[in-house]
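Apart from one protein chain that is not included, each protein chain of the complex appears where it belongs.
Now for chain A:
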């Protein structure tokens, strides 16, 4: 196992830059998830750590070694691909022990390691089968088995669950988490699925447009998003964003929403009088009531029952708003609803830069 240090790494294809000055320190044994929309550079960064892409400038260290110029085979890392990338002409057993054979591992030890990995992943009965006879989930397991037999310095996962159906994805997610708990190997996991990111990560690295937007624990990113992108990307249903202006009224700081309504600003929020801002509030923080117990009035436009709770879409004078409630409410469309936006739950971003206002 080893730490991974990424320092000032840039990547360009010709004149097109795809990664801008990425700095990231991953501790030994940590599970870090790179998350972001397609094309944000997360997979490129992972492939650079793996040695499958060259580094335009900067340095990547695995353990104490700078690996910039090292071939993938010499980096002692294992990778699970989105497409599984199993060797179709080899049996499951041979797929799993290929790396060991390349390292001239004694046959006895190889057999022991492979059977241990197979039983850990529930693959005992498939060892002599070819990958084409396996289901998607089983193939994914073989791909993981192939990685764990190596006991590498680090695991790299490139959207490993994207090709699985929702139920299987959930199951494999739990297995990956357990596996990491048992093995404790440093892992970098790339996904565009923020649920995977939230559930798996020790730390999340949110990326957009080749730039790291925020690094932090899942709850850090959820509760204190550093900019509009992170606020919008993390969380489902997505955060509500409302245009507003900061107002200083003597000692009191207020937020004037575009509807003209005024609400108290969160305590300690910075910014100046008249500054245009965007106010974010998570749907579960919007308090709604059909009994007119609220600050503002709106009406129900749509109700989405989710089983776990209900998403209520509200129409108000100037903005649409989503509220998530745990109760099973079934308001008819058009019902008048009172709602409240608690000051302590508001996220205030500069309207121009999209950055969170300093506190």
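Everything below uses one rule, namely that contacts are C-beta pairs under 8 Å (C-beta built on N, C-alpha and C of every residue); 3 or more make two chains touch, one makes a residue touch a chain; residues count from 1.
We adopt the following convention: contacts and distances are computed from a predicted model.
Choosing from "Phosphoribosylformylglycinamidine synthase subunit PurS", "Carbohydrate ABC transporter permease", "NADH-quinone oxidoreductase subunit H" or "ABC-type branched-chain amino acid transport system", the protein name stored in UniProt for the chain missing from the display reads "Carbohydrate ABC transporter permease". Touch with the chain omitted from the figure is made, among A:9, A:34 or A:78, by A:78. The residue touching the chain not shown here, chosen from A:133, A:151, A:171 or A:252, is A:133.
The chain not shown here is touched by just one of A:11, A:42, A:120 or A:146, and that residue is A:146.
Considering the full assembly, A:50 is the residue among A:50, A:244 or A:288 that touches the omitted chain.
Residues 50-52, 71-73, 75, 77-79, 81, 83-89, 98-99, 102-103, 130-134, 136, 139, 146, 150, 163 of chain A touch the missing chain (whole complex, contact as defined above).
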